[in-house]
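Encoded as structure tokens, here's the structure I'll be asking about.
Every protein chain except one is present and positioned as in the full complex.
Entry: chain A
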Amino acid sequence: MDSNICEVYEDEIQSLEEEIKLLAGKYEDSQQESTFFSDEEILMSIKSFQRELRGESEGYESLSDLKAQLESLETDLSFLMKFTGIQFTSHSKKTLEKTRNRTVRKHRLSGNCRSLSFQLEFQLLEMQNKAGVSAVITDLSIIMEPGGDSDLSKFVSRKRVFKSTRLKNLAFSCNFQAHNALEENRGMLEHLSNMFLKEAKFSRLFSISTEERGSLLTFFRSLSSYAEWYEHRRCTFLHFKVISSVVFTNNLFSNCVFKHTVLS
């Protein structure tokens, strides 16, 4: 009889310990997610930490450990931003669900890649299973700030237009009429036509499928090269007076016409 009571208590202890762990984790997450300290406040904290430790030798070790960790993380992060060209200007997250095996967090990100700015929101589901932790992104929504190109933001978030078209069948043709059809411009025209072909390629990469299929990875992998190309194109356009059009057609109808007109 007694051993039964013991078991009941022991079970309750185990479940309480688990619950406490979960609640403490939620509280910490919430603290982390709902606070923000600026760089100055960080520096001030380091200084006041140093003041607190005046005289206590053992505290210095942990302070220098923290400082070293901070520095190493900041160096890695600034390297990554420089290397990829992607600067994140703000990041916030909120834990929506947290159980023993499952955590769902909503992330809000904003940043820019060269002259293109973006804002993203997505949910990240992390699950603990035998093989480790798995991560899945859902509910991805992307807003591209027109860095001068509102077409891009349309590409990224347009949901239904291309749904029925088969992207593989998209054919495009480039027609150029140059105001100034001098011989020396013909090479440049070819160059421009290549740029438009690339634009079609990029727009396919960015197309609605990016948002619909939650592919954050694809978006970012294309973003860097697109941003680079975009700047290149912008510079090139400034040199030319060209009337051009790119027509997208599929088997049934043409549903996208772009007119790029540069007049100075």
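Here is the rule we use: contacts are C-beta pairs under 8 Å (C-beta built on N, C-alpha and C of every residue); 3 or more make two chains touch, one makes a residue touch a chain; residues count from 1.
Throughout what follows, contacts and distances are computed from a predicted model.
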Check your understanding: Given the options "28S ribosomal protein S35, mitochondrial", "Centromere protein O", "phenylalanine--tRNA ligase" or "Aspartate aminotransferase", which would UniProt use as the protein name of the unshown chain?
Key -> "Centromere protein O"
Point to revise | Residue touching the undisplayed chain, where the options are A:E19, A:E61 or A:E97 | key: A:E19
Point to revise | In chain A, positions touching the absent partner | key: 2, 5-6, 9-10, 12-13, 16-17, 19-20, 23-24, 26-27, 30-32, 34-37, 41-42, 45-46, 48-49, 52, 62-63, 66-67, 69-70, 72-77, 79-80, 83-84, 86, 88, 91, 93, 107, 109, 124, 134-138, 140, 166, 168, 213-217, 220-221, 224-225
